[in-house]
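One protein chain omitted, others in place.
Naming follows writing order (A and B), and every chain is counted from residue 1.
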Amino acid sequence: MSKSLRNVLIPILAVILGLIVGAIIMLISGYSPILGYTALWNGIFGDLYTIGETIRQITPYLLAGLAVAFAFKTGLFNIGVEGQLIVGWFAAAYVGFSFELPMYLHIPLAILAAGLAGGLWAFVPGILKARLGVNEVVVTIMMNYIALHITNALIRAIAGKDTSERIHETASLRNTFFEEITDYSRLHNGIFLALIAVVVIWFILEKTTLGFELKAVGFNQDASKYAGMNVKKNIVISMVISGFLAGLAGATEALGTFEYVSTKGGMTGIGFDGIAVAILGANNPLGVIFGATLFGALKYGSLNMPNEAGIPEEMVSIIIAIIIFFVACGFIFQLFLDKLSKKKEVK
Amino acid sequence: MKKSILSILSLLLVLGFVLVGCGKKEDDKQGASNNEGANNDAISIAMVTDTGGVDDKSFNQLAWEGLKAYGEENGLEKGDGGYDYLQSNTDADYVPNLNSLVRRDFDLIVATGFMLAEPIAEIADQKKDAKFVIIDSEVQKDNVASVMFKEQEASFLAGVAAALQTKTKKLGFVGGMESDVIERFETGFRAGVASVDPSIEVMINYTGSFGSPELGKAAANQMYTAGADIIFHASGGTGNGVFTEAVERKTADPNADVWVIGVDSDQYHLGKVNDDTNITLTSALKRIDVAINDVIKLTKEGNFPGGNTTTLGLAEDGVGLAETGGNLTAETLATVNEWKEKIVNGDLTVPGTYEELKSFEEQ
């Protein structure tokens, strides 16, 4: 079996197997898998509205997944994407509603503010790791809580209530053309931002000296040091870029999907899902497109399962988790296929 | 490696096109078979929860129970043309959930929680024929009816009752996220306490969450240990932890003086220690079910209160104090009723913000 064929086959096999197991669970619990999956299908591709919303859902996943994947590539585990996203969201919204600027300045400024806020949030664990060797996992987790509660307090202090005012139209990523063709879905220009980010990050990692250094440090710190690279500097840069991407994910929420920022009772979950997206995408920028698409489509489409097929929320969560689980376990199929071809070889 | 990625991508692309094509066909079919159950006498009604979920033992659950009760009374079934709910897992789900319900042609769509105010405002502009009800927030649109409660009035009475029955002269207040609604609960409670005895100390703790019982338990532990004997919680699911802590203390030491005042619904059942003992002193009721039924009635009569804000207080029986179990003494009840009279008559305005509380205390 050729390698490329196998690489395509494995995720497909995994999805199919996940669907089958999900179907069995639905059957056992007395729900129709056909109705359930029709609802899932309609929830993702049902009409232009749902397609628009599906893409809208994929947008922040792309950026969050990219943030995690970038850090992974350079040997760092950034669990703080969640917090970086939250501060980015706040920063973009703040610039969006408190400044009055022409559009060509306002949008870039708001996006930049979000990226810088996320980058700053990631700089802290980065510098701690580089200077003092503090484990970035612990720090980033804690930074998530700090981000959540600080932004909640800031929103209440600035807006005086739980939801900020809406951003000015000059800062909005919404696109009237999209709204018209997708029956008022919230699909917005953020998807372009995300796709550009994918290309830029791919370029940085694969084509630039910066990416060369970052990956080298990720693979082998000692050899990088021997080759004269500044390992500490690279750790910080890597974290900051990762945080910048996470901040951009926040910007797409602030300037596109919501157009405001409101206090939150808990994490948004996008940052954590970003870890799964990155793993599904094999930490490859282009692979992240696959991971985010799968994740975003399932997440959004599954909303329609209780709606159209009357399947309880909890069961839907289980089914979606199983599908993702099987895809993430792609290596099991890899082993299976390996064994199959090995047996043939022996005979 | 590169090759394989390319092939995955192209496969996805192809899949995408195929799927979009199919999707369109589906859409046509759907459009034809969308109007069912419209010629029923009773109106169909559905709700979208906030991220607390439908089983939060509090706000969302109360609303859903109201919907269910209405549906069952009128012989409706769960689903299209009857009654239903959609749960929101994240803030991003509000808009699509509201949209789904609009598409399913429910006569009335209820959104519980201030978090849904912005999404409702957005959808209301796009779907001018649909009728929405927002609870706990105000949305100025012709097709949105806003329902607010004077939570401060119920919690004022709770404060009076707590002040009368405390032995340690120390009380506790556990809040969820800081927000306007919880601010009303807190200020009303403190005003009630101060009206009876300004020297009573009220410890305040905001847990920052409506869904973290462990934080509620920790907060209650702290307050009881510091000498409080009655804790009022306005924190949704977080409050379940407050009850757990109190019940544990009472189980360990039957003579312990620990009480909890519940919120939103009558939370008497949460305070059960054993068949003879219950540590729920009372609950500050918020009759979301009543409010929803009112709107339904008006809508049936053709008077959907779109664009209006209905604020329900003690006078309208929209809020109140639960008396289940008889843990409030007769004297307490009498005093509480005196205060209630004053509020209903308009002799007393209960403060609903920190600023109002400040001027109230100065008086």
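Keep this in mind: a residue touches a chain if its C-beta (ideal position, glycine included) is under 8 Å from a C-beta of that chain, and two chains touch if they have at least 3 such contacts.
The rule we apply is simple: contacts and distances are computed from a predicted model.
Trainee: For the chain not present in this complex, what protein name does its UniProt entry give, out of "Two component transcriptional regulator, LuxR family", "ABC transporter ATP-binding protein", "Phenylacetate-CoA oxygenase subunit PaaJ" or "Transketolase"?
Mentor: The chain we cannot see is, by its UniProt record, "ABC transporter ATP-binding protein".
Trainee: Just to confirm, in the complete assembly, which displayed chains does the hidden chain contact?
Mentor: If we consider the entire complex, the absent chain touches A.
Trainee: Looking beyond the chains shown, say which of A:Pro102, A:Gly133 or A:Gly228 touches the absent one.
Mentor: Once the missing chain is taken into account, the touching residue is A:Gly228.
Trainee: In the whole complex, not just what's shown, which of A:Leu210, A:Met267 or A:Cys329 touches the removed chain?
Mentor: A:Leu210
Trainee: Mind listing the chain A residues that contact the chain we can't see here?
Mentor: 207-210, 212-213, 215-216, 219-220, 222-230, 346
In this text, only the chains that are shown with their structure count from here on.
Trainee: Could you grab the centroid distance between chain A and chain B? Build each centroid from C-alpha atoms only and quote it in angstrom.
Mentor: One centre to the other, that is 32 Å.
Trainee: In the complex of these two chains, what residues of chain A are touching chain B?
Mentor: Touching chain B: residues 3-5, 7-8, 11-12, 41-42, 44-51, 53, 57, 149, 152-153, 156, 161-163, 166, 184, 186, 253, 257-258, 260, 262-266, 268-270, 284, 286-287, 289-290, 293, 300, 303-304, 306-307, 310, 313 of chain A.
Trainee: How about chain B: which of its residues touch chain A in the complex?
Mentor: Touch list, chain B to chain A: 3-5, 7-9, 11-12, 19-20, 22-24, 26-27, 30, 51-54, 78-79, 86-87, 89-93, 95-97, 99-101, 104, 114-115, 117-118, 126, 176-180, 208-211.
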